[in-house]
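Only one protein chain is missing from this complex, and each of the others stays in its spot.
Note that the chains are named A and B in the order they appear, and that numbering of residues resets to 1 at the start of each chain.
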Amino acid sequence: MNTASKESHFHHAHHFESAAHQYSSAKQGVWLFMVTEILMFGGLFVAYLIYKSLYAPVFHVGSSYLDVKMGTINTFILITSSFTMALGIYFNQKNERSKAIIFLAITILCALGFMLVKFFEYSHKIHLGLVPGKYFNNPEFVQKVVDFATNMQATSSAHQDIDIAALKKIAPLYFGFYFVMTGLHGFHVIIGACLILWVTIKTAKGHFGPEYYTPVEGVGLFWHIVDLIWIYLFPLLYLVG
Amino acid sequence: MAHTETHSHDYLNHQKGLWSWLTTIDHKRIGIMYLIVILFFFLIGGIFALLIRMELFSAGPTLGIDPGTYNRLMTFHGAIMVFMVIVPGIPSIFGNFLIPIMLGAKDVAFPRLNLFSWYVFMLGAIIAFASLLFGGADTGWTFYTPYSIRQPNGVIFLVLGAFTMGMASILTGLNFIVTVHKLRAPGQTMSRIPLFVWSTYATAIIQVLATPVLGITLLLLVAEKTLGVGIFDPTIGGDPVLFQHFFWFYSHPAVYIMVLPAMGIISELIATYSRKTVFGYTAIAYSSLAIGAVSFIVWGHHMFVSGQSEFAGIMFSVITMLVGVPTAIKLFNWIATMYMGSIKLDAPMLFAIGFMFLFTIGGLTGVWLATLGMDVHFHDTYFVVAHFHYVMVGGTLMAFTGGLFYWFPKMFGRVCNDGTARISWVLIFTGFNVTFFPQFILGAMGMPRRYFDYLPQYESLNQISTVGSWLIGAGFLVALFAVIHGLLRGEKASNNPWGGTTLEWLATSPPHHENFEKTPIVSVGPYEYR
Partner (left out) sequence: MEEFVNYALYFIACVCVCVPLFGLGLAPGIIVNLEIAAILGSFYSQIVEKGLIKTLIKDKGDSPLIRPMVPALENVQSTIDSIENGTFGKKEEKESQEEHEHHIIPISVYAGVLGILILGTIITVGVAQIDFGPWNTVIAMLVATIKASFVLLYFMHLKYDNAMNRVIFGSGFFFLLILFSFSIIDIITRVKPLLGFTKF
């Protein structure tokens, strides 16, 4: 921490006692913000779990309509991007600017890759009419839900009171959840990519070094949260069902 | 930045010019900016209230407005007061101004974020008001589904405005938590911070934890309206009660966001105007946290008749009884503080005593509403309206006004005329009781709330209530006059006109732009009157 990079103009803000004081305060602030992100997405997860327990056939069939391969690819992309982000911070801590820039840039590329895969997924679904609510237009999906539910009714005595008509009406809800949850997540991926671009540029300009890399770490925390949310989103939407 | 440095080092004169205010990162200036806009929003919300009461003056149409317009007035009165006045009010104004000074710090932890919150707040207010251009909203400020799904697009703007203002609330809360954790003066342990800081700290925790759930709820409502997702729409199979669960998960803790800082102000006022250390400092401090914690597990008491299960209703009713305990602890400790104190009945103290009386009534009637069986009768009647106005107006607004007169010398370096302030108190206190006490009776008699019209047997009490509203309006106008007169003609204030012992009274009036020339070192508790 004694090596100051040559171009760094860093001195801590006047209301903090020291750079370390500012750093730990900034981190605490970022963590508090991350809690709000968890609670916001968490609300969506809670709603999803509640409806899944109520309308299991819809969610079972809906989940089978999602492309597990694309979802897995996206998972690998995001995990890797988390790794490269951590390295971006690492090389800033070690004052190795060019390596930091490389890994931050790779992180941005991963983000873009994620959005590209997402674009393919979305356009495929829109093409098939598997869209939320009033724009939904895929009778085959509804039929599959009905078939699954009828099957459940026939094979299990515990499921005699399944309301098939209700299931037909609520079927599009699955894609409502899909688009809102992955859409909000994708929105955060884009914001994250912009933030990473911002810190990459600042790294290139030499604003960071071992004595000051707080923004990189803050953005890193945000990016890891985005990854974290996907770690839960992927199995819940694509795999369980 | 167009500003001129002057000789003066106090924060008001340190830099001059509108641009220096709009780009300030000084927490004191940001607090003043919040004060100006919130007072303006309070004026608008208050005018809507007066219009509502005017319409309710007699059975049948009084003002010649149609029911839809009445419902819009009612919705906007609620939404403005909740999201633009009472939730941000005390934390963003007094919290911003005072917390760093009370902690001996130079600013909040994240000054630029503080300024950014103000702009986000203003953006939210603008979006909310823009809703009026698109037909407004007539759903009530609670936006219950499925009605809010069916209504025109004005709802979307009001909802997005509330979402944005919620973001400002989160950022403010975040700032305060880190400030309290990290920026205390040397020697100032958590058990030496003023009780106003404790309650605002508890409020900030609630803000950070509860508001995001409101955020996602409102986003889902917008998705429901625009895309027809089906999550809350019963005709497709969604659950409208789920909306209420999500909404009240925020909105119940929100009412404690509204009231906890007010209680913090009361602690300060009682201590100063009794010239005595606060009785049971630790108990009051922890009770703030306890109220915050319990507030998260009681939200279902707003939903007893909504269609939630009976079991859930019983559960929420029982737990809600718990929240009265920490609140009562505070009240008893304030009374014990006053006992054998050297009491001075200046205007701020009148507001504090008024708070204690009115909040007690409001709080106790809350317990009646928490009782499941009684709520079946009282829900959606004027009893509920009277209850929450007692706690929010009789509680929070009383504390707000008292705090404004109390800290006015510190904030502006001048003293308000105490006599004028006391007159405003008499008008507000009297008017408040005349307005809202009859509403308890109306509610018990069965008059429903949010209704444009009512049965003739309710008319006389409604008329009394409307006359009371004029008294309240007059009272707040007198208070405004006292403030403006104080700003323009008030005599200069000393550093410590009331003899307070918390750190802000060590600073100059108005404070130096960095709060203290030298960082104070704290070695005793905050209320050492010896």
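What we mean here is this: a residue touches a chain if its C-beta (ideal position, glycine included) is under 8 Å from a C-beta of that chain, and two chains touch if they have at least 3 such contacts.
Everything quoted here is computed from the prediction, not taken from an experiment.
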| request: Taking the whole complex into account, name the chains on display that the unshown chain touches. | output: A, B
| note | Across B:N114, B:S131 or B:Q308, the one contacting the chain not displayed is B:Q308
| task | Tell me which residue among B:L221, B:I265 or B:A290 touches the hidden chain in the full complex. | result | B:A290
| message | Among B:I170, B:L242, B:I284 or B:A482, which one touches the chain that has been omitted from the display? | response | B:L242
| request: Can you work out which residue in A:A13, A:V117 or A:L221 touches the chain that's missing from view? | output: A:L221
| note | Answer key for A:F76, A:F120, A:Y135 or A:F187 versus the chain not shown reads A:F76
| message | In the complete complex, the non-displayed chain touches which residues of chain B? | response | 180-181, 189-191, 205, 209-210, 213, 234, 236-239, 241-242, 245-246, 249, 282, 286, 289-290, 292-294, 296-297, 299-300, 307-312, 315-316, 318-319, 322
| What residues on chain A make contact with the chain left out of this view? | 1, 18, 20-21, 23-24, 27-28, 31-32, 34-36, 38-39, 42-43, 45-46, 49-50, 52-56, 68, 72, 75-76, 79-80, 82-83, 85-87, 90, 93-94, 158-159, 161-163, 165-167, 169-170, 217, 220-221, 224, 227-228, 231-232, 234-236, 239-241
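By definition in this document, only the chains that are shown with their structure count from here on.
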| field | Approximate Å spacing (C-alpha centroids) for the pair chain A, chain B | value | 35
| request: Using the touch definition up top, name the residues of chain A that touch chain B in the complex. | output: 13-16, 21, 24-26, 28-29, 32-33, 35-44, 47, 50-51, 55, 131-135, 166-167, 169-170, 172-173, 176-177, 179-180, 184
| query | Can you list the chain B residues touching chain A in their complex? | reply | 100, 105-111, 113, 170, 174-175, 177-178, 181-183, 208-209, 211-213, 215-217, 219-220, 223-224, 227-231, 235-239, 242, 246, 514
